[in-house]
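Have a look at this one before I ask anything.
Apart from one protein chain that is not included, each protein chain of the complex appears where it belongs.
Our next item is chain A:
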């Protein structure tokens, strides 16, 4: 057993007489100590937690000071309400997730991001959708464009100013600013990084001392991207998923670091040419503790799945 928990507030003893009858009179949740009531509220979905403010005067502002609320919003949530809830919530935000953000709601996210940065958000998921212009009247949605006003610089600054950020997922994020060549992803507590996109948006990774898990799936990398440097920055990961580049030469030529902690590796590669085979082996030969290997061979646009488990 660890050290004893802090002393609890004792409930007032029931009045004399039959304890059962006394207890029955007092069985309102309002007789429970404040830390218990907050414990209950912290387990509610965010919209239910906010709605407790309608219960009574003592419940009016309880959710605002309840630590640990998960800000996971369903698709139907009104974007103005999300912002208002964030503004009123006075604790740190561990997890924020809003999916299916429509085009007309894009501008709300600027406010959310400022509020979340101030509240030390640890996990932030924003997924954007827009209606396909060619499918007017047909509710077909496709991944939309996360258009930060100032492109990568703003995103870069946001990431750098979030020292508690542990997990970053950029799913089909496209930066519209042509001026941006290199912008840097650098934050001390990042454990998990996911980048999924079709084109290369010029991100660079630097100093991620806590990184444990990385998924880098970019279909078309910049021709001059330095993969040796990229993988050297990720040498501490235990789980790696990588879309290997299709280059003329072995993109991992000269890789000198060793992936001692790497347990699970998923590669998307093209065994068409010698360079991709060489890249694959450059990586595998430097991962002595690999337990699980999965490869997707992209071959004439038809993926063939190969599963392999090595001891």
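Please note the rule applied: contacts are C-beta pairs under 8 Å (C-beta built on N, C-alpha and C of every residue); 3 or more make two chains touch, one makes a residue touch a chain; residues count from 1.
Note that contacts and distances are computed from a predicted model.
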| said: Not counting the visible chains, the remaining one has a UniProt entry; which protein name from "Small ribosomal subunit protein mS23", "NADH-ubiquinone oxidoreductase chain 4L", "Exosome component 5" or "SKP1-like protein" does it give? | reply: "SKP1-like protein"
| Which one touches the absent chain: A:44, A:91, A:114 or A:284? | A:44
| query | Given the full complex, what residues of chain A touch the hidden partner chain? | reply | 1, 4-5, 8, 10-11, 13-14, 19-20, 23-24, 27-30, 32-33, 36, 39-41, 43-45, 47-48, 50-57, 59-60, 73-74, 76-78, 80-81, 84-85
